[in-house]
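Of the protein chains in this complex, one is absent; all others appear in place.
Chain lettering (A and B) follows the sequence in which the chains are written, and residue indices restart at 1 in each chain.
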Amino acid sequence: MINKTIAELSKELHAKKISSVELTQQFLDRIKKLDKNLNSFITLTEDHALADAKKADAQIAKGATTPLTGIPFAHKDIFCTQGIKTSCGSKMLDPYISPYDATVVTRLKDAGTVLLGKTNMDEFAMGSSNENSFYGPVKNPWDLERVPGGSSGGSAAAVAARLTPGATGTDTGGSIRQPAALCGVSGLKPTYGRVSRYGMIAFASSLDQGGPLAKSAEDLAILLNAMAGHDERDSTSVDMAVPDFTATLNDSIRGLRIGLPKEYFDEGLDKNVAIAIQNAIKEYEKLGATIHDIHLPSSALSIPAYYVLAPAECSSNLARFDGVRYGHRCKDPKDLEDLYKRSRSEGFGSEVTRRIMIGTYALSAGYYDAYYLKAQKIRGLIREDFINAFKKVDVIMGPTSPTPAFKLGEKVSDPISMYLSDIYTIAVNLAGLPGMSIPAGFANDLPVGLHLVGNFFEEVRLLNVAHHYQKVTDWHTRSPKGF
Amino acid sequence: MEWETVIGLEIHAQLLTKSKIFSGASTAFGAEPNTQACAVDLGFPGILPVLNKEVVHMAIKFGLGVGAEIAAKSVFARKNYFYPDLPKGYQISQYELPIVGKGHLDVQLEDGTMKRINITRAHLEEDAGKSLHEDFHGLSGIDLNRAGTPLLEIVSEPDMRSAKEAVAYLKSIHSLVRYLEICDGNMQEGSFRCDANVSVRRKGDSKYGTRTELKNINSFRYVEKAINYEIERQIALIESGGKVTQETRLFDPAKNETRPMRSKEEANDYRYFPDPDLLPVAVTEEMIKTIRDELPELPHQKRQRFMEQYGLSAYDADVLVSSRALAAYFETVVEESGASAKLATNWIMGDLSAALNKENLEITESPVTTAQLAKLLQRIEDDTISGKIAKTVFEALWNKEGDVDHIIEKHGLKQVTDSSAIEKLVEKIIADNPEQVTDYRSGKDKLFGYFVGQAMKASGGKINPQQLNELLKKKLSA
Partner (left out) sequence: MSLTAADVKKIAHLARLNMSDTDVEVYSKQLSSILEFVEQMNKADTTGIEPLAHSIEIAAPMRDDQVSETNQRAAFQAIAPQVEAGLYLVPKVIEGE
């Protein structure tokens, strides 16, 4: 059962071959047994889960269901869940019980999912290895000495280890796609504005986007159907029709034009990752796609621009954590300044502190033009690059990450080398485009992710293209030994 | 040494919306602490702002009222600083691209001349909460009900040259926002506030002196006092060889002085940047046209019309148009009574205003209705009562004793116009005062007033004064 996709589990539940309570119990048991080694969950919501599952079974008995009714599920701990701890991986919010549900949480709850728990993550979604969590690092189920990627590392590891059939993630610079790649699962970052950010604790508001992680593209389509859509409580949520993402999964991709950016296959790329990606491209050629070389000349500057813009936004977004209304408050503050400084310094970890510092500096008087404004202009150039590329091709492909999962601790002391692990994903956030990572083989026995980038609001095409690959390959069905 | 004062004002007008600028929480004044602060106003993790349409409409109204350009695209920015009454650690405001651009307002000065004050810009922003300073075991309490209340900040050019000019401009803006029904103008509750930038320079200098910013001036009187104090302070400082420091100063009305405020953030580095949670605000030509078509007659237009249509002096017109309700009261009274505009003006600006002021009432709360005052004026003009008796009737109206004719009837206030009755009374007075009559006839003209007084006293003031005068003169000279 645990190896089945959401689509398959839904059939089992609807055929009453298993109840949601039984299924939920199986996953809860697995989490309790196996997560000690992984640390992929921060909070397990066993009581909630069993209550949700009972309700789902009643719905199934009545016949009033959706494809997600009774499906066990997990939320990244960045999504606010009413009455349940929402920590964002930070000591700052360790005591925080959200008074309300995020829109994504409401929608998935309304669709009938069963909440198993909240997954571990890099603090405030800042990180690429999940080593920045207040709750300790998450391990990669393919090799417990390696990182699962980040910041949605808990979600990716939990799906890979079959602790949950699916989970939410958020992606500001690659935080869904990179861990999906490193853990050998499928992950989708929708177009900016497609999924509501309401109740998703902000890191960098103009870049953050929530999305699903699961085993297959088909599952992602089912999940996106529930998650996507306009939300009047999010001003940046786009008011446009949402297609049924599952309806076109099997449409032919004959004649599909695939663009390969020269810049994504340069010297920084691990040789074995390159081979896996080239094999995946060959698979697409067999499926009738044509391959085109393209250029994204400004993409080299995406990481520098990102590490100005995202910290600038985060320095402001995280100013609300001041020990006054919620969250961590230092003991016996002697005055107001002491309250602020100690509460914040005690509450935030070192990567968050670094980014707040960089962002504060980049916005400060005298430096704004040289850093923030310059970065916004480069953001404009990067977006132009993609707009031009999509005049010639339908999707852009490449590796999700330059290397497979690296060792825990390997990059902790070198922030820049850590930043470079998102080199292929970050430009997509700056441009606001949808992107995906799907399993595409192994390099040194570690999963490799194929990165797919689509034009604005063309998640339908990305899912369709990914689904065809998953019909002719079985990488996405592989599970790590011991899980 | 001759000094020139340079003043610019920053006015914060709280917009009269039902809900806050970025949330659906109520803006009503005076609620229990933190009961009108929703998750958005409190800056809870994950919440997002959504702009209130009415706020944009009100800003456009104001812009049109001061002949300003309305920006097709304006942008909300974050002003970052830490303060307990600022829940998110930043205030959402407009910085580089405000919704209202350059405009102007023609202001009537005390001597009746008009002066144009240029407006630099007006922008939308959210208000902060309040720190309560009573002691909670050495701690302060924070009430965030006001956080997120919409404000329009109206920034003038440094065009004013005296405290009086500043007050005249402030009053004109006050009147305008009330006309437009975008702000209730209540200075006590803080819904209309003003900061003044004040500097002095030697007459003839082209460069401005160093300015100070005066805060906490929440009445027209305080604005004048604070500015005048500050002008004197700056001049005295410079004349004694000192230099004005650029700083923010608080006005203390009790001591009638300004003193420096401790700076909010040493470097004042607010790190403004466009709010990534909000997209640019687009204002279309159609929106502007619809709002323009619905604009009421504005104070300066009404003032002009009152002078032309009713022949009022600039001063009278200015007083009457100061509030839309007062102007409407005036026009209704004139129309219903058919009386002269001058008579209506005198009564409204005289007895009625005095009575309202005494009881601290607004014109809209007047116990004397327009219909009642109109009837009273009619009764004066048709000689039923004298102007003096009318004051008695007015008092009765104020005390809700019924309508005008009923009061005149009940108290027997009708003016005596029957000449035979007046003649009888005059003859009686002449008969009763033989000495005075003799004195008068021998040349003591001043005694005429004595006879008028006696007659009025005897009649209870109800005799038509002209008739009395004529008859008295006739009989005394007989």
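As a working rule, contacts are C-beta pairs under 8 Å (C-beta built on N, C-alpha and C of every residue); 3 or more make two chains touch, one makes a residue touch a chain.
For clarity, every value in this text was computed on a predicted model and none was experimentally measured.
Note that of A:116, A:200, A:324 or A:405, the residue touching the chain absent from this view is A:324. Across A:90, A:235 or A:470, the single residue that touches the chain missing here is A:235.
Residue in contact with the omitted chain (choice from A:266, A:337 or A:445): A:337. The hidden chain makes contact, of the residues A:113, A:315 or A:464, with A:315.
Taking the complete complex into account, residues 17-19, 23-26, 32-39, 42, 44, 50-56, 73, 75-76, 82, 84-85, 131-133, 136, 138-144, 250, 261-262, 264-267, 269, 271, 274, 276, 278-282 of chain B touch the chain not shown.
Contacts to the hidden chain, counted on chain A, fall at residues 95-97, 99, 192-193, 206, 232, 235-236, 238-239, 298, 300-301, 303-305, 307-308, 315, 319, 322-327, 329, 333-342, 344-345, 348, 353-354, 356-358, 360-361, 364, 371, 373-381, 383, 415-416, 419, 430-433.
Here is the rule we go by: only the chains that are shown with their structure count from here on.
Separating the centre of chain A from that of chain B, both taken as means of CA atoms, is a distance of 57 Å.
For chain B in complex with chain A, the touching residues are 39, 42-51, 78, 80, 82, 84, 87-90, 142, 267, 269, 271-273, 276-279.
The residues of chain A lying in touch with chain B in their complex are 79-80, 86, 88, 93, 96, 98-100, 102, 197-202, 204-206, 232-236, 312-313, 315-316, 318-322, 324-326, 336, 340, 360, 363-365, 368, 372.
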